[in-house]
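For this depiction, one protein chain was excluded, whereas all remaining protein chains were kept in their positions.
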Amino acid sequence: MNRSKSLGVALASVLLGGGALALAGFALASATPHQAALNCVPSQSAANTCNLNLSTFPDSLAGEHGKTGGDHPDWVSYSNDNLVVPANTTVNVTIDQYDSGGSLNNAFFDQVMGTIGGVATIDGKTVSSVDPTNVGHTFTLRGIPGSGKTLFVSVPLPADSNTQAVTIGEGSYTKPVVVQFSFKTGAKGVYEWNCEFPCGGGREGQFGQAMSTYGYMSGTLTVN
Amino acid sequence: MTTTLEATKTAAIPQGGGLHRRLNMLTAMIGGALFAWIFWFLAHHFLDPTSRTYSDEVTVSLTFGWIVGFWLGIGAFNAPFQWLVGRDNTRDDDLYLAGQGQGKAKYWKFTTDHKVVGVQYIIMTMVLLGAGGILAMAIRTELIIPGNHFVNQQVYNGFVAVHGMLMILALIVAVAGPWGNFVMPIMCGARDMAFPRLNALSLWTLVGAAALLLTTLAVGSLTMGWVVLEPIADQAGVGMDFFAMAIIVFTVSTTVASVNVICTALTMRTKGMTLARLPIFVWGVIIAAALGLYAFPFFSLVEVLTMVDRTFSTSFFIASGGGTGWLQANLFWLMGHPEVYVILLPSVAALFEISAVMARKPVFSYRTAIAGMTGLAGLSILVWAHHMFTTGWAPTLGGPFMLTTELISIPTGLFFLVLIGTLWRGNIWMKLPTVWMFGFIANFIIAGITGIYLSDIPIDNQLHGTMFVTAHFHYVFVGSVLFGAVSALAFWFPKVTGRFLNEYMGRISFWLTFIGVQVTFIAMFLSGLRGMPRRYSSYAMIFEHTNFITTIGAYMIMAGMLVLLGAVITSWNKGEPAGPNPWHANSLEWMVPTPVPLENFDVLPVITEDPYNYGEELVRS
Amino acid sequence: MFWTWAVITVAGVLVGIYAPSRLMPRSMSDNMHLTILTMIVFTVAAAPVAAGVYAAALHALRHWTHKGDEVPAAGPAVRENATVVTTWLLVSTLLTVFLLIWGLGALAVDNGSTGKNPLVIDVTGQQWVWSFSYPGTHVQSDQLYLPVNREVEFRVTSEDVTHGFWIANMGVQVDANVGTITTIHTTPDKLGTFDIRCTQFCGLNHAFMVTEGHVLTSSQFTSWLASQPQRA
Partner (left out) sequence: MSIDTHSEHDAHGAHDGGHHEPPEVVDGRQRMGIWLFIGGDMVGLSALLFTYLYLRGVNTGGHWMQMLGYTGHPYSYYYNILDVKGGSLPNPTMIHVGTLSAGLNWTVTALTVVAAAIVWAAERGLRATKNAKSYSSLAAVAAVVTVVAIVFTVIQLRHIPQIFVANNDSQVMAYTGYDSAMMAVIGSTLIHLCILAFLGLGLTIRSSKGVINGDKWYQARLVRLFWVWVACASVIASALTTTINTIH
């Protein structure tokens, strides 16, 4: 082949190959599940404040995984994993905790940390820490130091010991423990949160399955 | 492909033959799928206590079923069965197995001819490199800006694990596979490998393993990195079971291949081909194979232990049962470091060969070259713990392992001496292989020196587990091994296809890749120095710019590789024709006609001198 | 050729002297000073060797290459040169020995015996957060607070899988293993804030297993310790 033809073939291979890869990439990106954003609802009563309602279930039959419970109906789950809140606002979070519980890996996370006043309200009682041997889940949020966005919030969600039955979606549960707390958001950015109570699979730490699969016991909090 | 590669020797096609002559890749795939289903079904109904559809027990037996069925379907079990019932092959059967008179079909079958296996290895290598490269592009695209935008961290972790393992498998076979099979026996003056059927077995086993490995991405979260870290691999999804089975099967392939290569080179040499006259490339392949034979049992063992930990709940890596992740680290790196030289040596040895031919000079200090390669192989089994300096395992052993590790720079230095010495005052023929060889020299220096930093514990305590390490071993694998592999491809391509690899496209590819490598990995060094750890799906703002540059460089490398692929495809049938000996070389593979006839030699040659007598008086009678 | 070599060597030496301290995170401990010094020394030592190979390769490219499709005539049939090989071996061995001696010396300094009264801190890694507790004080924190100019001994362990405890500004790194305690020690000697990152792949949110640390004056440190909630 002469040079010009070779050059043509070279360009063709780059364009064709690159194009094919780009297409595959877009297909992949769109194929990866993105859950609907849960926006923080601006509060009527107070200015510069919004309300965020979440639930934690012992399975995936209620909440965002839908009636079928997604791929793993028997895995524990948060009702949403894609939270969106405005910058520099007070976020009032209410979490309905429907799951039973046990002991934390690390008792450190029985404390309420990073909330306004360092306290949370559990079924009406204001507390700064709970019994580390009877925790259902935790809501633990963090930023990335070095990016100028530091945010650390960790609230334990006690185990649900109520007996009164309730039904949500396809799932039947017992009356939840209601945990309320507030924190102030800072700069824009994407923060990661997950549960620090070992409620997944695996023999060490039980952080497998639901804990290490995206969209069950972890998610993002986007501040914008 | 057929026309150029069909053996000119046209003996009568052996007739008859029954089912086992009708097997090919398709039947293998069908068999694999069928048995995978059967094993899944049985396990699902009899093994699994809680009847979770995809528990580890079920998945492991499924993958096992796949490989058994694949072997059955490709015909790997024919030979053992024939042996068992005492019905050995006739010469006709052997010729048929060697693919005589089967045209294109033989490339899709359990064909024993070492040249067919060589071509199959070329294809396999390109497939593995392609798949790994696509994943690399996905990884770099994810890291082009901070935050998880393209894919979430779970998918990203899977990309990282599978990219790593695919590339390791691809590079282990990249030079020793195609050329160790295609040219090495001819170089020795042999008619085929020592154990032709084991040769085919190693290739098709690799295919089965690759299929398993590519499946992992689809079937589950791979949260353990390519080294299959423990105890975290105990948490990973069922993809981990596919991953482990793929590696176990792959080690079978490499063990078989190593035995075959060593026996061929040591027992099949023609009359007069003394060890001192053996082409240096053959030496490289022998040493690499011996090293592989030592290393890969550790690999399969550590994966088996991972698997039983997940399926039978043994406690090899589970602290609450008396296990420890350090055991995994030890076993893995006992394999892992020798494996680096299993990858490097064939590439370097090929470059020794090429440098001599292209500089029209004898290999400078043949003995030093062999000593260097042997010394490297010997040292490499004593240095594994330098991968564990920061794990907290046996801090007191830090000093000794630092010593052995830094000693490695002496044999490595000899490689430069031999290469530069061979080029020195030579008449260097600047063709494609030579160009890529100079690329190797430039990159391998950087790879070596950054390695010296990491071998030093105080520095390692800062840089271990950062992008600096990643950049270092990418300079070794991409910058050095891959450049050597492409040089070898360009050098022996005419012997396979009878045509030159397109020189012009080859050079475009070279410049794209060479500049791409510098941009990508120098920027990656900077990320590491500034403090960015490895396997990060997202990163802080301070790493923004270096990561962006790295991604741009990675795209350049991709462009370069695509051009090379285009060159290979277009040159295979339409390239500029080359004679049987386009480089006017003296070693045996250039003395046989192209395409090389079945069984290579009508009459076995008798050797009276080594192939490096350039400038000395050539006695050809 | 000599000049090519000289230029590359000088360039390498300059990079070696100026780059490390500017590229790497702000050095805040004795270990980090040592690490940076070692990098400078190694680069300076390696520069002439690398330059030699580059110079030779460039020289070959400039003077001894033949283009075109005609096969060049055979070069000089030099098979061996004992002097060159021995010299090369000697030089590379000497360099290696030097690097080794320096490395072992540095290692000895690095692992030097723990001082009389180090501040002991228990570091706990778990997926995907760090927590630090100060023995004897019932204080636990999600960020690390250190007093300046006092040796600290970290006792590192993990709750679930292996993590890598790394203070990017202090050149100390050790894995957190389940059921085992590994220790490292260092002496922070600069006030300020530093980053702590996980260097051992630990699953889904490995990239977010990061936190901040602060080096305070000893008085600040004491008051911080006093201000923290006491845990049973």
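As written, the chains take the letters A, B and C, and residue 1 is the first residue of each chain.
FYI, contacts are C-beta pairs under 8 Å (C-beta built on N, C-alpha and C of every residue); 3 or more make two chains touch, one makes a residue touch a chain.
None of these values were measured; they are calculated from a predicted model.
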- Message: Among the chains you can see, which ones touch the chain that has been omitted?
- Response: A, B, C
- Of B:Trp326, B:Phe415 or B:Phe543, which residue touches the hidden chain? B:Trp326
- Message: For a quick check of understanding: of A:Ala120, A:Cys199 or A:Leu221, which residue touches the chain that isn't displayed?
- Response: A:Cys199
- Hidden partner chain, residues of subunit B it touches: 49-50, 80, 83-86, 88, 91, 191, 194-195, 255, 258-260, 262-263, 266-268, 270-272, 293-294, 296-298, 300-301, 304-305, 308-309, 312-316, 318-324, 326-327, 330-331, 334, 586-588, 591, 599, 601-611, 613, 618-621
- Note on the structure: Even though one chain is not shown, subunit A touches it at residues 76, 100-102, 197-203, 206, 208-210
- State which residues belonging to subunit C touch the missing partner chain. 179-180
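Here is the rule we go by: only the chains that are shown with their structure count from here on.
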- Suppose you hop from subunit B to any chain it touches, then on again the same way; how many hops at least until you reach subunit C? 1
- What chain pair has the highest count of contacting C-beta pairs? B-C
- Query: CA centre of subunit B versus CA centre of subunit C: separation in Å?
  - Reply: 31
- Rounded Å distance between subunit A and subunit C, as computed from the means of their C-alpha atoms: 35
- Query: At what distance in angstrom does the C-alpha mean of subunit B lie from that of subunit A?
  - Reply: 41
- Residues of subunit A that touch two or more other chains sit at 144-146, 204-205, 207, 211-214
- Note on the structure: Check: subunit B positions touching at least 2 other chains come out as 153-154, 221, 223, 231, 235, 319-320, 538-540
- Note on the structure: The answer for subunit C against subunit A in the complex is residues 124, 126-129, 131, 133, 140, 142-143, 159-161, 178, 195, 203-205, 208, 210-212, 229, 231
- Task: State the interface residues of subunit B toward subunit C in the complex, per the touch definition above.
- Result: 153-154, 157, 221, 223-225, 229-232, 235, 319-320, 324-326, 359-368, 390-392, 395, 398-399, 402-403, 406-407, 409-410, 413-414, 416-417, 420-421, 423-430, 434, 438, 441-442, 445-446, 449, 452-453, 455-459, 461-462, 464-466, 526, 529-531, 533-540, 583-584, 612-616
- Note on the structure: Listed in rising order, subunit A residues that touch subunit C in their complex are 105-108, 111, 113, 128, 140, 142, 144-146, 150, 152, 154, 192, 194, 196, 198, 204-207, 211-214, 218
